[in-house]
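Take this structure first; my questions come after.
Omission of a single protein chain aside, the complex is shown with its protein chains in their original locations.
The first chain written gets the first letter, and so on, giving A, B, C, D and E; residue counts start at 1 in each chain.
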Amino acid sequence: MKLILKLSGKIFDEEDPQKLLTLKEVVKELVNEGNRVGIVTGGGSTARKYISLARRMGSNEAYLDLLGIWASRLNAYLVVFSLNDLAYMKVPESLEDFIQAWSYGKVVVTGGFQPGQSTAAVSALVAEASNADLLIIATNVDGVYDRDPRIYKDARLLTKINTEKLKEILERTQSVKAGTYELLDPMAIKIVERSKIKVIVMNYNKLGKLKDIIAGKEISTLVEPE
Amino acid sequence: MKLILKLSGKIFDEEDPQKLLTLKEVVKELVNEGNRVGIVTGGGSTARKYISLARRMGSNEAYLDLLGIWASRLNAYLVVFSLNDLAYMKVPESLEDFIQAWSYGKVVVTGGFQPGQSTAAVSALVAEASNADLLIIATNVDGVYDRDPRIYKDARLLTKINTEKLKEILERTQSVKAGTYELLDPMAIKIVERSKIKVIVMNYNKLGKLKDIIAGKEISTLVEPE
Amino acid sequence: MKLILKLSGKIFDEEDPQKLLTLKEVVKELVNEGNRVGIVTGGGSTARKYISLARRMGSNEAYLDLLGIWASRLNAYLVVFSLNDLAYMKVPESLEDFIQAWSYGKVVVTGGFQPGQSTAAVSALVAEASNADLLIIATNVDGVYDRDPRIYKDARLLTKINTEKLKEILERTQSVKAGTYELLDPMAIKIVERSKIKVIVMNYNKLGKLKDIIAGKEISTLVEPE
Amino acid sequence: MKLILKLSGKIFDEEDPQKLLTLKEVVKELVNEGNRVGIVTGGGSTARKYISLARRMGSNEAYLDLLGIWASRLNAYLVVFSLNDLAYMKVPESLEDFIQAWSYGKVVVTGGFQPGQSTAAVSALVAEASNADLLIIATNVDGVYDRDPRIYKDARLLTKINTEKLKEILERTQSVKAGTYELLDPMAIKIVERSKIKVIVMNYNKLGKLKDIIAGKEISTLVEPE
Amino acid sequence: MKLILKLSGKIFDEEDPQKLLTLKEVVKELVNEGNRVGIVTGGGSTARKYISLARRMGSNEAYLDLLGIWASRLNAYLVVFSLNDLAYMKVPESLEDFIQAWSYGKVVVTGGFQPGQSTAAVSALVAEASNADLLIIATNVDGVYDRDPRIYKDARLLTKINTEKLKEILERTQSVKAGTYELLDPMAIKIVERSKIKVIVMNYNKLGKLKDIIAGKEISTLVEPE
Partner (left out) sequence: MKLILKLSGKIFDEEDPQKLLTLKEVVKELVNEGNRVGIVTGGGSTARKYISLARRMGSNEAYLDLLGIWASRLNAYLVVFSLNDLAYMKVPESLEDFIQAWSYGKVVVTGGFQPGQSTAAVSALVAEASNADLLIIATNVDGVYDRDPRIYKDARLLTKINTEKLKEILERTQSVKAGTYELLDPMAIKIVERSKIKVIVMNYNKLGKLKDIIAGKEISTLVEPE
């Protein structure tokens, strides 16, 4: 099985080495069982810090996005160094780079690729180019809710939805200011739809149970392409 | 003034050196008057030929888009070689490359950057990163119509619209299969909106009158960001 | 066994996915039997289209050759994407790149390297650098004829010749205008001679019988270095 | 005059856009007066955050230093984007890259180059390679003290010392654990000595008075090579 | 005027800084008068030393040529460092690199590009791509002789010949073993012919009188393309 795992930048904000060591164990096990794994990292608070500073200096949106991308690459290197021998030792900076890196057979870790798109879009591109069976979005909530769970305390978790429904939900909250893309942006959804990629949204605090989640035995949201 | 000019790949399909020589003359004049010019080229029939062949071989959508991107770079080199001394002699392959290339002061010509987006999205990214005053989309029709003019003979040309209206029109026709993005895809419009970029859609057969079009004296469509 | 296969650009002009799928099958079989395979692609009609357009714009010969090289790289990517997992996923752009790519153990596919030489010269360079046992030139005729078979209908196929004889025959027809190098240019022959590389010229429509041709059981021309 | 300015990573930790805008003003003025300016940025708290996290994951010292280097490059891009047109738009990643970047005539901004050395060593290398007249080290204290001023409240500022004396002072406090190099490491001093580079250590809060400091009219330390 | 100057590797074997300082003076003067200058360096005794050692270790001809190419690049860097501000600070490694480097307006210095061709072929390619008016071959003899002057003491200098005649003369002496290409190889002559490039062969000991030689007032050989 080929799977792409997208990690919210927020996992790095917690500065907890244990979370990265758990990630390493899960990835090692998956690889030892013959699976191929790709990882995409978000930019988290490092991205937000640099973007905020540069916005107050008057930089344009493209430059702000680039700072977020470089921050996400710093997170990616943290994962690369934790995986060490399991990983391709360079963080690809474009889909073309990723395709070459992927062909060596190791775990490939990327951050962002380009302004104007989220790291979730990167994970969809990477899943498409590697003919992945599954795209897993690991974030700080348990899955997709009917409303933004950070804002609405009574938001309900959806265990299974299609991309049409997902678009409808996200349209109410999404924005494209640098550093504010959330969960999945329109490009991510387009890619998922055109290549019929199966998506699971899960909580990164449950990475230790990733195999149960893939098997549908643990809480998460399954997004099916329309 | 800084302006980015997006050329439909169809201008190269006509295999008419005169069109490229006219382009060269216009660009030279603009540069001599102190303007900065960036150019983005579509993939045209070369892209469609390779995409079609690879689709029949069973390639995934990401690979198909990459073939279209390389075709668009071939078109870009045709423009580079026609401009010669006026141009930066390498076609940038990402926005990061473009930003560096742009800083040398010459005319920079790019093709596509990445699967999942059109060359129109590239032109919007490039306009944003260079703080351009104007994005000109030169295509094989006179501007934006209320319906796809290739299909509906009675489609009416709109001389001025906003991006909200444009989205509404395009939503009926747009698709994201490799090689079928048209006019402006959702990413292009998002960028144009978030950075308030002024857009003109015009016919590439009127490139010789580009200055009149910019001055609003010739037929074309002005798209204003919402 | 290590073998380098040079494909005429004309095989891509036929826009027949079956030819590329046959190629894939043959390469897969060779690789599975423990052989190493390198592939070099010509530029074909895409090259000729761009060269012709640029020549009419007044570009110099070096630029024209570069357009032909980029066209050949587009053909090379078509082969890369058809081979997918079997292939090194990047088309090397110089012999130094090729040497590095080759050392990973996958099938490496290149287009042209440099103005002033044909893709046949590239295939000879690549054969020399990889210590190949055999260089196969697959073209749209059955082998080397005593006269250009496109022009003289009574041209006779030669089943075995040496490089001295080959040079004599080619000297009557070769030219070095961009995009017009044919079969083997002087550099290709020099390399073949200095490194004593065995060459077979065959018809690309017989790629399905490549193993028979190598075994000498099917029509083709064997060129022996002097 | 050619001058290299080394900025402590701590200037970015303050997340104060005003400091970067002041820097921009000073650099612009220097450039307009015909001077060449190079800038080297430290890694600051971003470096320390990533190094600390990776150290707790068990990474080796080389990897820790690399994380610090990438953090310093993020700081460098912040400066690049603030300078915009004044700057070379790519952060060089080695001295070879710097030399090429420098030759274009713009302000070049670098972060770290390599594990095992501080960004102060980078600034000395860069000063040597560009035949700079002056290396300015801007940090969070007013100059060189007879003891580490962060620890000893009664440390005395030295307005002029030679490198022999400096080595003596620093030997008591320097360390080479990743992220803990301070002020100037042994390599920085060796370079300064072998190429007789004049050094000024100053407070980055006085960047607005940089020209007074160069003229010796404001508090700072002048380090003369032995 | 645009001119390309090819320096025999032998000029570096003499280890005489004065020769390089004379070269610098001449180049500076030419540049100050508004000319564009490109330089190509041979590999000389460094190339021969490494090639001989590797040949005795059993390396193939392509690897031997590569060692010669890297040696020629070492010579090229010597010229780059002597020219310093006048020069593009990186030695291009292919014609594509050269074209980009050339467009910045500085003196560009290259060594070899590729196995299978001499640095004289490189100089012809570079002359063609830059639309040079003149290619100057500076070597250790006064021009082209009717026989190899190193072997035949009674060889006669020819002050003016065409490329047909030159081919005839060189055919008797040329060889393509790595490190033994001399004066002009077949590729160099082909390029010169197809692009009608004017060539002067001169003695590098007379570089101080380069302007007189160009003006036809000093001994040398003028080679006219057929």
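One rule holds in what follows: a contact is a pair of C-beta atoms (placed from the backbone, for glycine too) under 8 Å apart; a residue touches a chain by one contact, two chains touch by 3 or more.
Values in this document were obtained by computation on a predicted structure and should not be read as measured data.
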{"item": "Chain not shown, its touching partners among those shown", "value": "A, C, D, E"}
{"item": "Options A:F12, A:Y50, A:Y63 or A:Y88, residue touching the unrepresented chain", "value": "A:Y88"}
{"item": "Full-complex contact with the absent chain, from D:V40, D:A129, D:L170 or D:I214", "value": "D:A129"}
{"item": "Among E:S82, E:Q100 or E:N140, residue touching the chain not depicted", "value": "E:S82"}
{"item": "Sole contact to the chain not displayed, among E:L20, E:L95, E:L183 or E:V199", "value": "E:L20"}
{"item": "Where the unshown chain meets subunit C, residue by residue", "value": "96, 99-100, 102-104"}
{"item": "Residues from subunit E at the interface with the omitted partner, ascending", "value": "12, 15, 17, 20-21, 46, 49-50, 52-54, 56-57, 59, 63, 66-67, 70-71, 73-74, 77-78, 81-82"}
{"item": "Interface residues of subunit A (partner: the chain not displayed)", "value": "85, 87-90, 104, 106"}
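We adopt the following convention: only the chains that are shown with their structure count from here on.
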{"item": "Touching subunit A and also subunit D, the following chains", "value": "B"}
{"item": "Pair in D-E, A-D or A-B that repeats B-D, with over half of contact pairs matching by residue number", "value": "D-E"}
{"item": "Intercentroid distance (Cα basis), subunit E paired with subunit B, Å", "value": "43"}
{"item": "Centre-of-Cα separation between subunit C and subunit B, whole angstrom", "value": "35"}
{"item": "Distance between the centres, which are taken as Cα means, of subunit E and subunit C, whole angstrom", "value": "30"}
{"item": "Junction residues of subunit C, two or more chains touched", "value": "63, 66"}
{"item": "Pairwise chain contacts under the document criterion", "value": "A-B, A-C, A-D, B-C, B-D, B-E, C-E, D-E"}
